[in-house]
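With one protein chain withheld, the remaining protein chains of the complex are depicted in position.
Just so it is clear, A and B label the chains in written order, and each chain counts residues from 1 on its own.
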Amino acid sequence: MDRVLKVRNLSKRYSKGCPVCYLKTGPDFDSNICPDCGSVVAAHDVSFDLYAGEILGIMGESGSGKSTAVKCLYFDQEPTGGTATFYDQGEAFKLFELNKAEQRRLVNQRFGMVYQNPHQGLNFEISAGGNIAERLLMSDVDNYDRIRQRAVSLLTRTEVLPERMDEMPKNFSGGMQQRVQIAKSLATNPPLLFLDEVTTGLDLSVQAAILDLILEIQQQSHTAMIVVTHDLGVIRLLADRTLVMKYGRVIETGLTDQILEDPQHAYTQRLVASAL
Amino acid sequence: MILAQQFGFLDEYAKKEIRRTSLKAVAIPGYQVPYSSREMPMGRGFGTGGLQLTLALIGAGEVLKVIDQGSDDSVNAVNLRSFIEMTCPGVGTTRVTGEADLIQSRHRIPEKPLREDQLLVLQVPYPDPLVVVEASEEKRKQLHGEADYSRLLVKLYEDIVKFDEITISHRYPTRINDHYVIDPSPIPRWDVPKLHMSKALVLLGAGREKKIYAVPPYTKAEPLAFEDKPFRVEAFLDEQGRRRACARCGCDNSFLDEYVDSNSGEQVYRCSDADWCDEQLARQTAAEVIYG
Partner (left out) sequence: MAYVAIKGGGQAIEGSKAVLEYLRTRQGARARPLQADTIENQLRLLHGRVLSEGGVYHPRLASLAIKQAQGDSLEASFILRAYRSTVPRLAETELLDSRKMRITRRISSAFKDIPGGQMLGATTDYHLRLMRMELLNESPEQFRAISGEWFKNLNVDEIPDTFPKVLEQLRKDGLLAPLDEQRGQQSPFDITREPLIFPVSRSAALATMARGEQGSLLAIAYSNMRGYGDVHPTVAELRVGYLPVLLPHPITGQPMEVGEVELTECEVVAMYEADGEGGKPLFTLGYGACFGHNEVKAISMAILDRSLQNGIQHGPRNPSEDPEFVLLHVDGIESMGFCTHYKMPHYVTFQSDMDRLRATQAKQ
């Protein structure tokens, strides 16, 4: 299988820190705040690989560092240490060594991101179709009718009525806004898609439909995805493999079925037990 | 009298800086080069950017034309011209486009095609076309650097969705030399194609915003548009769909001013470019003399 992403020893610490930050934080200390200097170690020593067509789940509660890891990969935040390599069209991109322009090119054209809050992923000043157009225009499509056609097909695929493409996102329900966000993220056919708590806060029936949609997309277009969630149900349904994080560290990793059947870490055991 | 002290009003350091900035602007077509921009004795917004360029570039023995709204006689053009005459002894002035070495203009590019030995200075109120989609100059610089104009194009997209037309009238965003998009100053759409592969150097000066940029000679200048929704200039069509002509000289391929005749109460159209109108009229009179 083709590797899409290789992450090694990714760390993110807020403020300057001290020599013992990494030694005195983590699940063993029940904290991600350094007792000596007060720095927050949001993520440390996170390593994993992601292959084409695979969905990787990152699970943990808030403050576990799961979102931080993804934000670093998507360049929303700058990591303190570690490496990440993105393999695309025969090239290997060392993500944290790229300049800002190269980073933005990847974000605009080769990555997709779906946020929990649609306000982060969508421009609410422009129409649903305009949101999709923006991403296409970033990759130099300059034909109005082609842009319209592409927007129609993306919205159809994410089950948004194409008749509504010229409406403003604020007119849509929460679930519909997520669908538009997904359509936008897919506009350039990115090989890598990040999904950060995309179903949190939605009605159960809407959640199920969005999850179905994500699976469908994965099956049809073979997009590699990283799904960040605190919801075991989402992990169970979507993820092939899973990372469990707590206080900034990966405490368990493996095939999702294995983790759910036979959790090793006490924390994971509690999580699984409570969900059953 | 303070004004008589030195040629061109500005102190020499300031003029040198403007010349250096202009050279850089020519070297990077369409890039807005920051400069310190001195206060001039007329208001910010009255063409202080254009004026500083003119004062720094013109020399004794050269001939200047100043226009505003296409006319040499409008209040602001008169004001600027008399200031330059006062501070630049030896500089001649003209109203005839073909006779000018340097033309300073606000809101228009002359109808008569300019030559390689001529220089056009345009006065600019807002130099940055991205200001409508991004308020922060720091971020705009980044977008320009990467030639990322997608948000501007989305604005055009949304316009077509809403109105089936791109609604930008003047200050039409124009891509220079396949990279930087400029605000070509508040010239009407009609004048935008004149920038493309222009024989004359066009320098644009924004005094208040402290930027100088250029469309060098023989350089591409392409208005932003979609492949299938091309850019169009002002149509000037009457109710029957025919192109209106100037009521004075009869020209039907110039930008027209529209106003209401105070005697008849009728709508009248006339050439906006005063010198062009005179030239057309003179040509007709000459033709009448010959052909009787």
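To be clear about the criterion, a contact is a pair of C-beta atoms (placed from the backbone, for glycine too) under 8 Å apart; a residue touches a chain by one contact, two chains touch by 3 or more.
Computed from a predicted structure; not experimentally measured.
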{"item": "Full-complex contact with the absent chain, from B:11, B:116 or B:228", "value": "B:11"}
{"item": "Contacting the left-out chain in the complete assembly, out of B:65, B:108 or B:229", "value": "B:108"}
{"item": "Identified contact with the non-displayed chain, of B:22, B:76 or B:174", "value": "B:76"}
{"item": "Residues of subunit B (touch criterion as defined above) contacting the omitted chain", "value": "2-3, 5-6, 9-14, 34-41, 43-46, 48, 68-71, 73-79, 82, 107-108, 125, 135-138, 163-165, 167-171, 186-190, 208, 210-211, 234-236, 248, 255-259, 262, 270, 272, 274"}
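Quick note on the criterion: only the chains that are shown with their structure count from here on.
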{"item": "Residues of subunit B defined as touching subunit A within the complex", "value": "142, 145-146, 148-151, 153-154, 157-158, 160-162, 226-229"}
{"item": "List of subunit A residues in touch with subunit B within their complex", "value": "100-101, 104, 108, 126-127, 129-130, 133-135, 137-138, 142-147, 166"}
